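What you see is the complex with one protein chain gone and the rest in place.
Then we have chain A:
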Amino acid sequence: MLARQTLLEVENLTLAVAHTGLCVVKGVSLSVAAGEIVGIVGESGSGKTLAARAVMGLEPSAIRRTSGSIRFDGREVTAMAPQELRAMRGARVGMVFQEPMTSLNPSMTIGRQLEEGLVLHRALDAGERRRLVLDMLARVGIRDPEGALAAYPHQFSGGMRQRIMLASVMLLQPALLIADEPTTALDAVVQRDVLELMVELTRANGTAVLMISHDLAMVARFTDRVIVMAKGDIVEQGRTEELLRRPRHPYTRKLLAAMPRRLPARRLPPAETPIVAVRDLVVDYGGRQGFFRKEAPKRALHGVSLAVRPREVVAVVGGSGSGKTTLGRAIAGLLKPSGGEILFDGRPIAKGEAGFWDYRLNCQMVFQDPYSSLDPRMTVGALVGEALRHAPGMDAAARQARVAEVLAEVGLGEGFADRYPHELSGGQRQRIAIARAVARRPSFVIADEPVSALDVTVRAQVLDLFAELQQRHGFSCLFISHDLGVVEQVADRVIVMRDGRIVEEGTRDAIFDAPRDAYTRRLLSAIPALETAGDGGVRLKWRFDEANEMRETVDA
(Lines give C-alpha, C1' and ligand atoms only; values in the text may rest on other atoms or scores of the structure.)
Protein backbone atom coordinates (compact mmCIF):
# COMPACT_ATOMS: atom_id res chain seq x y z
CA MET A 1 0.00 0.00 0.00
CA LEU A 2 2.60 2.51 1.10
CA ALA A 3 5.01 1.66 -1.65
CA ARG A 4 2.64 2.89 -4.32
CA GLN A 5 4.07 5.50 -6.57
CA THR A 6 2.86 9.08 -6.19
CA LEU A 7 0.82 10.09 -9.20
CA LEU A 8 -0.30 13.57 -8.38
CA GLU A 9 1.49 15.94 -6.07
CA VAL A 10 0.06 19.37 -5.37
CA GLU A 11 2.22 21.63 -3.26
CA ASN A 12 1.25 24.89 -1.65
CA LEU A 13 -1.28 25.72 -4.35
CA THR A 14 -2.81 29.18 -3.99
CA LEU A 15 -5.51 30.45 -6.31
CA ALA A 16 -6.88 33.98 -6.25
CA VAL A 17 -9.59 35.90 -8.04
CA ALA A 18 -7.65 37.82 -10.67
CA HIS A 19 -8.99 41.33 -10.27
CA THR A 20 -9.66 41.42 -6.52
CA GLY A 21 -6.77 39.32 -5.26
CA LEU A 22 -9.16 37.41 -3.00
CA CYS A 23 -7.66 34.01 -2.17
CA VAL A 24 -10.06 31.15 -2.84
CA VAL A 25 -7.58 28.31 -2.39
CA LYS A 26 -4.90 28.96 0.21
CA GLY A 27 -1.69 26.99 0.09
CA VAL A 28 -3.22 23.58 -0.48
CA SER A 29 -0.93 20.54 -0.57
CA LEU A 30 -2.14 17.07 -1.35
CA SER A 31 -1.00 13.94 -3.09
CA VAL A 32 -2.66 11.02 -4.78
CA ALA A 33 -0.91 7.70 -5.24
CA ALA A 34 -1.45 5.55 -8.30
CA GLY A 35 -4.66 3.56 -8.01
CA GLU A 36 -5.75 5.32 -4.84
CA ILE A 37 -9.26 6.69 -4.29
CA VAL A 38 -9.19 10.02 -2.51
CA GLY A 39 -12.17 12.15 -1.57
CA ILE A 40 -12.23 15.91 -1.16
CA VAL A 41 -15.13 16.98 1.02
CA GLY A 42 -16.25 20.51 1.60
CA GLU A 43 -19.20 22.83 1.38
CA SER A 44 -19.79 25.40 -1.32
CA GLY A 45 -17.05 28.00 -1.32
CA SER A 46 -14.49 25.62 0.16
CA GLY A 47 -12.40 25.76 -3.02
CA LYS A 48 -12.57 22.02 -3.64
CA THR A 49 -13.73 22.30 -7.25
CA LEU A 50 -11.25 25.03 -8.14
CA ALA A 51 -8.36 23.07 -6.69
CA ALA A 52 -9.31 20.00 -8.71
CA ARG A 53 -9.77 21.99 -11.89
CA ALA A 54 -6.36 23.57 -11.48
CA VAL A 55 -4.88 20.08 -11.65
CA MET A 56 -6.06 19.86 -15.25
CA GLY A 57 -5.23 23.47 -15.99
CA LEU A 58 -8.95 24.12 -16.28
CA GLU A 59 -9.41 26.88 -13.72
CA PRO A 60 -11.77 29.63 -14.96
CA SER A 61 -10.10 32.62 -16.60
CA ALA A 62 -11.04 34.89 -13.69
CA ILE A 63 -8.91 32.76 -11.35
CA ARG A 64 -5.15 33.15 -11.21
CA ARG A 65 -2.61 30.79 -9.68
CA THR A 66 -0.43 32.90 -7.43
CA SER A 67 1.87 30.18 -6.12
CA GLY A 68 2.42 26.49 -5.80
CA SER A 69 3.29 23.59 -8.01
CA ILE A 70 1.26 20.74 -9.46
CA ARG A 71 3.22 17.66 -10.50
CA PHE A 72 1.48 14.92 -12.37
CA ASP A 73 3.51 11.83 -13.20
CA GLY A 74 6.58 13.77 -12.14
CA ARG A 75 5.98 16.57 -14.64
CA GLU A 76 5.07 20.12 -13.72
CA VAL A 77 1.55 20.83 -15.00
CA THR A 78 1.78 24.57 -14.50
CA ALA A 79 4.75 24.78 -16.87
CA MET A 80 3.17 22.73 -19.65
CA ALA A 81 2.52 24.22 -23.08
CA PRO A 82 -1.15 24.25 -24.14
CA GLN A 83 -0.43 21.39 -26.50
CA GLU A 84 1.02 19.18 -23.77
CA LEU A 85 -1.90 20.07 -21.51
CA ARG A 86 -4.38 18.97 -24.13
CA ALA A 87 -2.50 15.70 -24.62
CA MET A 88 -2.61 15.11 -20.87
CA ARG A 89 -6.32 15.88 -20.51
CA GLY A 90 -8.42 12.97 -21.55
CA ALA A 91 -5.55 10.59 -22.21
CA ARG A 92 -3.96 10.70 -18.75
CA VAL A 93 -6.47 12.57 -16.64
CA GLY A 94 -10.21 12.18 -17.16
CA MET A 95 -12.97 14.23 -15.65
CA VAL A 96 -16.62 13.51 -14.86
CA PHE A 97 -18.81 16.53 -14.18
CA GLN A 98 -21.76 17.06 -11.93
CA GLU A 99 -24.54 17.69 -14.39
CA PRO A 100 -25.26 14.64 -16.56
CA MET A 101 -27.99 16.58 -18.35
CA THR A 102 -25.53 19.05 -19.83
CA SER A 103 -22.18 17.30 -19.95
CA LEU A 104 -23.07 15.29 -23.05
CA ASN A 105 -23.62 17.11 -26.31
CA PRO A 106 -27.34 16.79 -27.09
CA SER A 107 -26.86 16.91 -30.86
CA MET A 108 -24.27 14.14 -31.13
CA THR A 109 -24.92 10.40 -30.99
CA ILE A 110 -23.49 8.49 -28.06
CA GLY A 111 -21.28 6.53 -30.45
CA ARG A 112 -19.62 9.62 -31.89
CA GLN A 113 -19.10 11.19 -28.50
CA LEU A 114 -17.43 8.12 -27.13
CA GLU A 115 -15.26 7.78 -30.21
CA GLU A 116 -14.11 11.38 -30.05
CA GLY A 117 -11.50 10.79 -27.36
CA LEU A 118 -10.14 7.68 -29.06
CA VAL A 119 -9.76 9.51 -32.37
CA LEU A 120 -7.92 12.30 -30.61
CA HIS A 121 -5.58 10.32 -28.41
CA ARG A 122 -5.17 6.85 -29.91
CA ALA A 123 -4.10 5.64 -33.31
CA LEU A 124 -6.72 2.99 -33.98
CA ASP A 125 -8.78 2.06 -37.00
CA ALA A 126 -12.55 2.41 -37.07
CA GLY A 127 -13.20 -1.28 -36.39
CA GLU A 128 -11.04 -1.34 -33.27
CA ARG A 129 -12.60 1.88 -32.00
CA ARG A 130 -16.06 0.46 -32.42
CA ARG A 131 -15.12 -2.71 -30.58
CA LEU A 132 -13.65 -0.75 -27.67
CA VAL A 133 -16.70 1.53 -27.44
CA LEU A 134 -19.13 -1.39 -27.49
CA ASP A 135 -17.10 -3.21 -24.83
CA MET A 136 -17.09 -0.19 -22.59
CA LEU A 137 -20.82 0.49 -23.01
CA ALA A 138 -21.53 -3.10 -22.04
CA ARG A 139 -19.27 -2.78 -19.01
CA VAL A 140 -21.05 0.31 -17.70
CA GLY A 141 -24.32 -1.58 -17.88
CA ILE A 142 -25.97 -0.30 -21.05
CA ARG A 143 -28.20 -3.15 -22.08
CA ASP A 144 -28.13 -2.63 -25.82
CA PRO A 145 -24.72 -1.15 -26.70
CA GLU A 146 -25.28 -1.50 -30.45
CA GLY A 147 -28.50 0.49 -30.22
CA ALA A 148 -26.93 3.04 -27.90
CA LEU A 149 -24.28 3.94 -30.47
CA ALA A 150 -26.86 5.60 -32.68
CA ALA A 151 -28.93 7.03 -29.81
CA TYR A 152 -28.87 10.61 -28.53
CA PRO A 153 -28.31 11.68 -24.91
CA HIS A 154 -31.94 12.73 -24.32
CA GLN A 155 -33.02 9.13 -24.76
CA PHE A 156 -31.29 8.19 -21.51
CA SER A 157 -32.09 8.90 -17.87
CA GLY A 158 -29.73 10.95 -15.72
CA GLY A 159 -28.15 7.87 -14.19
CA MET A 160 -27.62 6.27 -17.58
CA ARG A 161 -26.05 9.44 -18.94
CA GLN A 162 -23.64 9.55 -16.05
CA ARG A 163 -22.69 5.96 -16.84
CA ILE A 164 -22.10 6.93 -20.45
CA MET A 165 -20.02 9.88 -19.32
CA LEU A 166 -18.00 7.51 -17.18
CA ALA A 167 -17.61 5.17 -20.15
CA SER A 168 -16.29 7.95 -22.36
CA VAL A 169 -13.70 8.90 -19.76
CA MET A 170 -12.62 5.35 -18.90
CA LEU A 171 -12.28 4.38 -22.57
CA LEU A 172 -8.96 6.18 -22.61
CA GLN A 173 -7.79 4.36 -19.47
CA PRO A 174 -6.55 7.50 -17.73
CA ALA A 175 -4.19 7.28 -14.78
CA LEU A 176 -6.33 9.71 -12.80
CA LEU A 177 -10.06 10.32 -12.81
CA ILE A 178 -11.37 13.56 -11.33
CA ALA A 179 -15.04 13.26 -10.44
CA ASP A 180 -16.61 16.56 -9.44
CA GLU A 181 -19.86 15.89 -7.55
CA PRO A 182 -20.48 13.08 -10.03
CA THR A 183 -23.78 12.01 -8.57
CA THR A 184 -25.17 15.05 -6.78
CA ALA A 185 -27.84 15.56 -9.42
CA LEU A 186 -29.01 11.95 -9.13
CA ASP A 187 -31.31 10.03 -6.80
CA ALA A 188 -29.74 8.42 -3.76
CA VAL A 189 -30.28 4.95 -5.21
CA VAL A 190 -28.93 5.74 -8.65
CA GLN A 191 -26.07 7.61 -6.96
CA ARG A 192 -24.94 4.49 -5.28
CA ASP A 193 -25.11 2.40 -8.45
CA VAL A 194 -23.08 4.90 -10.44
CA LEU A 195 -20.44 5.25 -7.74
CA GLU A 196 -20.10 1.52 -7.35
CA LEU A 197 -19.61 1.25 -11.06
CA MET A 198 -17.01 3.98 -10.95
CA VAL A 199 -15.06 2.24 -8.23
CA GLU A 200 -15.30 -1.09 -10.01
CA LEU A 201 -14.05 0.29 -13.33
CA THR A 202 -11.22 2.31 -11.87
CA ARG A 203 -10.05 -0.55 -9.64
CA ALA A 204 -9.93 -2.89 -12.60
CA ASN A 205 -7.90 -0.41 -14.57
CA GLY A 206 -5.68 0.81 -11.74
CA THR A 207 -6.93 4.36 -12.19
CA ALA A 208 -6.63 6.72 -9.24
CA VAL A 209 -9.73 8.74 -8.40
CA LEU A 210 -10.05 12.21 -6.92
CA MET A 211 -13.67 12.41 -5.85
CA ILE A 212 -15.08 15.80 -4.95
CA SER A 213 -18.30 16.00 -3.02
CA HIS A 214 -20.21 17.78 -0.29
CA ASP A 215 -21.59 14.47 0.92
CA LEU A 216 -19.26 13.06 3.55
CA ALA A 217 -21.17 9.81 3.95
CA MET A 218 -21.10 9.06 0.24
CA VAL A 219 -17.39 9.85 -0.03
CA ALA A 220 -16.63 7.85 3.08
CA ARG A 221 -18.19 4.79 1.57
CA PHE A 222 -16.03 4.69 -1.51
CA THR A 223 -12.69 6.24 -0.65
CA ASP A 224 -9.46 5.15 1.03
CA ARG A 225 -8.54 8.62 2.14
CA VAL A 226 -10.51 11.82 2.76
CA ILE A 227 -9.41 15.45 2.59
CA VAL A 228 -11.68 17.95 4.31
CA MET A 229 -11.62 21.48 2.94
CA ALA A 230 -13.17 24.65 4.32
CA LYS A 231 -12.81 28.19 3.02
CA GLY A 232 -9.90 27.40 0.74
CA ASP A 233 -7.91 25.49 3.35
CA ILE A 234 -7.37 21.82 3.98
CA VAL A 235 -8.47 21.45 7.59
CA GLU A 236 -7.91 17.76 7.98
CA GLN A 237 -6.96 14.71 6.00
CA GLY A 238 -6.49 11.08 6.80
CA ARG A 239 -7.57 7.53 6.23
CA THR A 240 -11.32 7.50 5.84
CA GLU A 241 -12.29 5.27 8.72
CA GLU A 242 -9.81 6.93 11.07
CA LEU A 243 -11.03 10.40 10.20
CA LEU A 244 -14.64 9.50 10.78
CA ARG A 245 -14.03 7.77 14.05
CA ARG A 246 -11.59 10.26 15.51
CA PRO A 247 -12.06 13.63 13.86
CA ARG A 248 -9.48 16.11 15.13
CA HIS A 249 -10.56 19.38 13.58
CA PRO A 250 -13.69 21.15 14.88
CA TYR A 251 -14.94 21.65 11.33
CA THR A 252 -14.82 17.93 10.63
CA ARG A 253 -16.73 17.34 13.86
CA LYS A 254 -19.26 19.91 12.73
CA LEU A 255 -19.70 18.12 9.41
CA LEU A 256 -20.18 14.82 11.18
CA ALA A 257 -22.60 16.34 13.65
CA ALA A 258 -24.59 17.74 10.74
CA MET A 259 -25.34 14.27 9.42
CA PRO A 260 -28.98 13.53 9.99
CA ARG A 261 -29.66 11.07 12.77
CA ARG A 262 -32.66 9.48 14.33
CA LEU A 263 -34.28 11.06 17.36
CA PRO A 264 -36.54 9.16 19.75
CA ALA A 265 -40.02 8.63 18.32
CA ARG A 266 -42.52 11.31 19.34
CA ARG A 267 -45.82 10.54 20.97
CA LEU A 268 -48.69 12.28 19.31
CA PRO A 269 -52.06 12.83 20.92
CA PRO A 270 -54.62 10.49 19.41
CA ALA A 271 -57.08 12.15 17.03
CA GLU A 272 -60.13 10.84 15.22
CA THR A 273 -60.23 13.11 12.19
CA PRO A 274 -57.07 13.52 10.18
CA ILE A 275 -56.28 17.13 9.35
CA VAL A 276 -55.76 16.24 5.72
CA ALA A 277 -57.07 13.11 4.08
CA VAL A 278 -56.50 12.13 0.48
CA ARG A 279 -58.60 9.44 -1.17
CA ASP A 280 -57.77 7.71 -4.44
CA LEU A 281 -56.05 10.73 -5.88
CA VAL A 282 -55.40 10.43 -9.61
CA VAL A 283 -53.39 12.99 -11.56
CA ASP A 284 -52.85 12.97 -15.31
CA TYR A 285 -50.48 15.22 -17.15
CA GLY A 286 -51.85 16.36 -20.48
CA GLY A 287 -49.71 15.22 -23.38
CA ARG A 288 -48.10 17.71 -25.70
CA GLN A 289 -50.65 19.43 -27.83
CA GLY A 290 -50.13 20.67 -31.34
CA PHE A 291 -52.68 22.21 -33.65
CA PHE A 292 -53.63 18.92 -35.16
CA ARG A 293 -52.59 16.25 -32.73
CA LYS A 294 -52.91 15.53 -29.10
CA GLU A 295 -50.79 12.99 -27.30
CA ALA A 296 -52.40 10.75 -24.74
CA PRO A 297 -52.16 12.12 -21.21
CA LYS A 298 -49.67 10.51 -18.86
CA ARG A 299 -50.83 9.25 -15.52
CA ALA A 300 -48.56 10.49 -12.74
CA LEU A 301 -50.56 9.28 -9.76
CA HIS A 302 -52.58 6.08 -9.76
CA GLY A 303 -55.08 6.43 -6.95
CA VAL A 304 -53.09 7.48 -3.89
CA SER A 305 -54.68 7.59 -0.44
CA LEU A 306 -53.12 8.97 2.71
CA ALA A 307 -53.98 10.76 5.91
CA VAL A 308 -52.06 13.27 7.98
CA ARG A 309 -53.11 13.62 11.61
CA PRO A 310 -52.85 16.82 13.64
CA ARG A 311 -49.26 17.66 14.66
CA GLU A 312 -47.92 14.77 12.65
CA VAL A 313 -45.01 14.92 10.20
CA VAL A 314 -45.56 12.51 7.35
CA ALA A 315 -42.70 12.03 4.93
CA VAL A 316 -43.19 11.01 1.34
CA VAL A 317 -40.08 9.41 -0.14
CA GLY A 318 -39.19 7.98 -3.52
CA GLY A 319 -36.85 8.38 -6.44
CA SER A 320 -37.33 10.84 -9.27
CA GLY A 321 -40.45 10.04 -11.25
CA SER A 322 -42.10 8.40 -8.26
CA GLY A 323 -44.86 11.01 -8.23
CA LYS A 324 -44.04 12.42 -4.80
CA THR A 325 -43.75 16.01 -6.02
CA THR A 326 -46.93 15.66 -8.07
CA LEU A 327 -48.68 14.42 -4.96
CA GLY A 328 -47.54 17.43 -2.98
CA ARG A 329 -48.53 19.87 -5.68
CA ALA A 330 -51.94 18.30 -6.05
CA ILE A 331 -52.56 18.47 -2.32
CA ALA A 332 -51.40 22.10 -2.32
CA GLY A 333 -54.00 22.85 -4.97
CA LEU A 334 -51.45 23.70 -7.65
CA LEU A 335 -52.61 20.84 -9.86
CA LYS A 336 -56.11 19.79 -10.69
CA PRO A 337 -56.52 16.11 -9.92
CA SER A 338 -58.44 14.07 -12.46
CA GLY A 339 -59.93 11.84 -9.81
CA GLY A 340 -60.24 11.27 -6.08
CA GLU A 341 -60.78 13.80 -3.36
CA ILE A 342 -58.88 15.79 -0.77
CA LEU A 343 -60.47 16.50 2.60
CA PHE A 344 -59.35 19.17 5.02
CA ASP A 345 -60.68 18.65 8.54
CA GLY A 346 -63.21 16.26 7.05
CA ARG A 347 -64.49 18.70 4.43
CA PRO A 348 -63.84 18.62 0.68
CA ILE A 349 -61.65 21.47 -0.55
CA ALA A 350 -62.36 21.65 -4.27
CA LYS A 351 -62.83 25.19 -5.59
CA GLY A 352 -66.35 26.38 -4.85
CA GLU A 353 -66.75 24.09 -1.84
CA ALA A 354 -67.23 25.64 1.59
CA GLY A 355 -63.93 24.26 2.78
CA PHE A 356 -61.87 25.81 -0.02
CA TRP A 357 -60.99 29.14 1.51
CA ASP A 358 -60.43 27.69 4.96
CA TYR A 359 -57.95 25.27 3.42
CA ARG A 360 -56.28 27.96 1.33
CA LEU A 361 -55.62 29.94 4.52
CA ASN A 362 -54.44 26.93 6.45
CA CYS A 363 -52.28 25.09 3.96
CA GLN A 364 -48.89 26.55 3.11
CA MET A 365 -45.92 25.30 1.17
CA VAL A 366 -42.13 25.49 1.36
CA PHE A 367 -40.46 24.97 -2.00
CA GLN A 368 -37.23 23.24 -2.85
CA ASP A 369 -35.22 25.96 -4.49
CA PRO A 370 -34.78 29.04 -2.32
CA TYR A 371 -33.34 30.85 -5.35
CA SER A 372 -36.50 30.59 -7.37
CA SER A 373 -39.20 30.60 -4.71
CA LEU A 374 -38.67 34.22 -3.64
CA ASP A 375 -39.61 37.08 -5.98
CA PRO A 376 -36.27 38.83 -6.61
CA ARG A 377 -37.93 42.23 -6.76
CA MET A 378 -39.47 42.17 -3.30
CA THR A 379 -37.90 42.89 0.05
CA VAL A 380 -37.90 40.21 2.70
CA GLY A 381 -40.49 42.16 4.66
CA ALA A 382 -42.80 42.39 1.66
CA LEU A 383 -42.33 38.71 0.87
CA VAL A 384 -43.31 37.57 4.33
CA GLY A 385 -46.00 40.25 4.62
CA GLU A 386 -47.61 39.06 1.42
CA ALA A 387 -48.50 35.79 3.09
CA LEU A 388 -50.69 37.77 5.50
CA ARG A 389 -52.64 39.53 2.77
CA HIS A 390 -55.64 37.29 3.17
CA ALA A 391 -55.30 36.69 6.89
CA PRO A 392 -58.65 37.63 8.36
CA GLY A 393 -58.81 40.34 11.00
CA MET A 394 -55.27 41.65 10.69
CA ASP A 395 -54.65 45.34 10.13
CA ALA A 396 -51.41 46.78 8.77
CA ALA A 397 -49.88 47.23 12.22
CA ALA A 398 -50.71 43.67 13.24
CA ARG A 399 -49.20 42.38 10.01
CA GLN A 400 -46.02 44.30 10.52
CA ALA A 401 -45.75 42.99 14.05
CA ARG A 402 -46.26 39.45 12.79
CA VAL A 403 -43.60 39.84 10.12
CA ALA A 404 -41.12 40.96 12.77
CA GLU A 405 -42.19 38.08 14.98
CA VAL A 406 -41.70 35.35 12.38
CA LEU A 407 -38.43 36.81 11.18
CA ALA A 408 -37.21 36.55 14.75
CA GLU A 409 -38.58 33.01 14.95
CA VAL A 410 -36.54 31.88 11.98
CA GLY A 411 -33.45 33.43 13.54
CA LEU A 412 -33.03 36.35 11.16
CA GLY A 413 -34.37 39.31 13.11
CA GLU A 414 -36.22 42.40 11.97
CA GLY A 415 -33.14 43.93 10.37
CA PHE A 416 -33.62 41.60 7.42
CA ALA A 417 -36.99 43.07 6.48
CA ASP A 418 -35.49 45.68 4.15
CA ARG A 419 -33.10 43.37 2.36
CA TYR A 420 -33.57 41.67 -0.96
CA PRO A 421 -33.26 37.90 -1.53
CA HIS A 422 -30.12 38.20 -3.68
CA GLU A 423 -28.26 39.67 -0.71
CA LEU A 424 -28.85 36.53 1.32
CA SER A 425 -27.26 33.08 1.38
CA GLY A 426 -29.15 29.95 0.39
CA GLY A 427 -29.80 29.01 4.00
CA GLN A 428 -31.06 32.48 4.86
CA ARG A 429 -33.34 32.42 1.85
CA GLN A 430 -34.81 29.11 2.89
CA ARG A 431 -35.41 30.57 6.33
CA ILE A 432 -37.35 33.38 4.64
CA ALA A 433 -39.36 30.81 2.68
CA ILE A 434 -40.14 29.00 5.93
CA ALA A 435 -41.05 32.29 7.62
CA ARG A 436 -43.44 33.04 4.78
CA ALA A 437 -45.04 29.63 5.09
CA VAL A 438 -45.60 29.82 8.85
CA ALA A 439 -46.47 33.52 9.05
CA ARG A 440 -50.16 32.88 8.79
CA ARG A 441 -49.97 30.18 11.47
CA PRO A 442 -51.22 27.48 9.13
CA SER A 443 -52.32 24.13 10.45
CA PHE A 444 -50.78 22.22 7.55
CA VAL A 445 -47.49 22.78 5.73
CA ILE A 446 -46.27 20.97 2.64
CA ALA A 447 -42.48 20.99 2.37
CA ASP A 448 -41.17 19.86 -1.01
CA GLU A 449 -37.49 18.93 -0.64
CA PRO A 450 -36.96 21.96 1.61
CA VAL A 451 -33.31 21.28 2.38
CA SER A 452 -31.95 19.43 -0.62
CA ALA A 453 -30.49 22.59 -2.19
CA LEU A 454 -28.56 23.50 0.96
CA ASP A 455 -25.06 22.82 2.21
CA VAL A 456 -24.68 20.08 4.80
CA THR A 457 -24.19 22.21 7.91
CA VAL A 458 -26.83 24.72 6.80
CA ARG A 459 -29.19 21.84 6.12
CA ALA A 460 -28.84 20.64 9.70
CA GLN A 461 -29.60 24.12 11.03
CA VAL A 462 -32.64 24.57 8.81
CA LEU A 463 -33.96 21.14 9.78
CA ASP A 464 -33.55 21.99 13.46
CA LEU A 465 -35.37 25.26 12.90
CA PHE A 466 -38.16 23.51 11.07
CA ALA A 467 -38.57 20.92 13.82
CA GLU A 468 -38.60 23.64 16.47
CA LEU A 469 -41.29 25.65 14.65
CA GLN A 470 -43.31 22.52 14.15
CA GLN A 471 -43.13 21.76 17.87
CA ARG A 472 -44.03 25.31 18.83
CA HIS A 473 -46.94 25.88 16.46
CA GLY A 474 -48.06 22.30 16.12
CA PHE A 475 -48.75 22.35 12.42
CA SER A 476 -48.98 19.08 10.56
CA CYS A 477 -46.55 18.54 7.78
CA LEU A 478 -46.20 16.61 4.57
CA PHE A 479 -42.46 16.35 4.08
CA ILE A 480 -41.45 15.35 0.56
CA SER A 481 -37.88 14.19 0.11
CA HIS A 482 -35.63 11.82 -1.75
CA ASP A 483 -33.12 11.92 1.09
CA LEU A 484 -33.90 9.21 3.58
CA GLY A 485 -31.34 10.49 6.03
CA VAL A 486 -33.28 13.71 6.44
CA VAL A 487 -36.54 11.81 6.62
CA GLU A 488 -35.22 9.57 9.37
CA GLN A 489 -34.57 12.68 11.43
CA VAL A 490 -37.86 14.54 10.94
CA ALA A 491 -40.65 12.10 10.17
CA ASP A 492 -43.21 10.47 12.44
CA ARG A 493 -44.55 8.36 9.64
CA VAL A 494 -43.13 7.48 6.22
CA ILE A 495 -44.82 6.79 2.90
CA VAL A 496 -42.69 5.22 0.18
CA MET A 497 -43.74 5.90 -3.39
CA ARG A 498 -42.74 4.40 -6.68
CA ASP A 499 -44.15 4.99 -10.16
CA GLY A 500 -47.13 6.96 -8.91
CA ARG A 501 -48.18 4.41 -6.31
CA ILE A 502 -47.61 3.96 -2.60
CA VAL A 503 -45.51 0.83 -2.10
CA GLU A 504 -45.14 0.94 1.66
CA GLU A 505 -46.35 2.99 4.55
CA GLY A 506 -45.62 2.83 8.23
CA THR A 507 -44.16 4.52 11.29
CA ARG A 508 -40.64 5.76 10.90
CA ASP A 509 -39.16 3.04 13.06
CA ALA A 510 -41.05 0.33 11.22
CA ILE A 511 -39.92 1.57 7.81
CA PHE A 512 -36.30 2.09 8.79
CA ASP A 513 -35.87 -1.03 10.91
CA ALA A 514 -38.10 -3.56 9.26
CA PRO A 515 -38.99 -2.55 5.71
CA ARG A 516 -41.13 -5.09 3.92
CA ASP A 517 -40.89 -3.86 0.37
CA ALA A 518 -37.79 -4.57 -1.74
CA TYR A 519 -37.79 -1.01 -3.11
CA THR A 520 -37.80 0.45 0.38
CA ARG A 521 -34.84 -1.73 1.26
CA ARG A 522 -33.02 -0.51 -1.79
CA LEU A 523 -33.67 3.12 -0.85
CA LEU A 524 -32.38 2.42 2.64
CA SER A 525 -29.26 0.72 1.36
CA ALA A 526 -28.17 4.04 -0.14
CA ILE A 527 -27.88 5.86 3.17
CA PRO A 528 -25.73 5.06 6.18
CA ALA A 529 -26.88 4.40 9.71
CA LEU A 530 -24.77 6.37 12.16
CA GLU A 531 -23.20 4.97 15.27
CA THR A 532 -21.66 7.53 17.54
CA ALA A 533 -18.13 6.61 18.51
CA GLY A 534 -17.57 9.18 21.24
CA ASP A 535 -15.65 12.46 20.97
CA GLY A 536 -17.67 13.59 17.96
CA GLY A 537 -16.69 10.60 15.86
CA VAL A 538 -19.05 8.27 14.04
CA ARG A 539 -19.08 4.87 12.42
CA LEU A 540 -21.11 4.38 9.30
CA LYS A 541 -23.09 1.23 8.88
CA TRP A 542 -24.67 0.30 5.59
CA ARG A 543 -28.03 -1.37 5.61
CA PHE A 544 -29.45 -4.06 3.39
CA ASP A 545 -26.49 -4.56 1.13
CA GLU A 546 -28.27 -7.46 -0.47
CA ALA A 547 -31.01 -5.12 -1.70
CA ASN A 548 -28.62 -3.95 -4.32
CA GLU A 549 -29.38 -6.92 -6.50
CA MET A 550 -32.43 -5.05 -7.72
CA ARG A 551 -30.57 -2.64 -9.94
CA GLU A 552 -32.01 0.27 -11.81
CA THR A 553 -33.74 -1.18 -14.84
CA VAL A 554 -31.41 -0.47 -17.68
CA ASP A 555 -33.27 1.06 -20.57
CA ALA A 556 -31.45 2.00 -23.71
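Everything below uses one rule, namely that a residue touches a chain if its C-beta (ideal position, glycine included) is under 8 Å from a C-beta of that chain, and two chains touch if they have at least 3 such contacts; residues count from 1.
One rule holds for everything that comes next: contacts and distances are computed from a predicted model.
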### Query
One chain is missing here; what is its name in UniProt, given the choices "Acyl-CoA dehydrogenase", "Spore germination protein KC", "Molybdopterin oxidoreductase" or "ABC transporter permease"?
"ABC transporter permease"
### Task
May I ask which residue of A:A332, A:I349, A:L469 or A:I527 touches the chain that does not appear here?
A:A332
### Query
Which one, A:Q191, A:S373 or A:Q428, makes contact with the chain that was left out?
A:S373
## Note on the structure
Of the candidates A:E11, A:E116, A:D284 or A:E386, the residue in contact with the absent chain is A:E386
## Note on the structure
In the full complex, chain A touches the hidden chain through residues 291, 329, 332-334, 357, 360-361, 363-365, 367-369, 372-377, 379, 386-387, 389-390, 420, 422-423, 433, 436
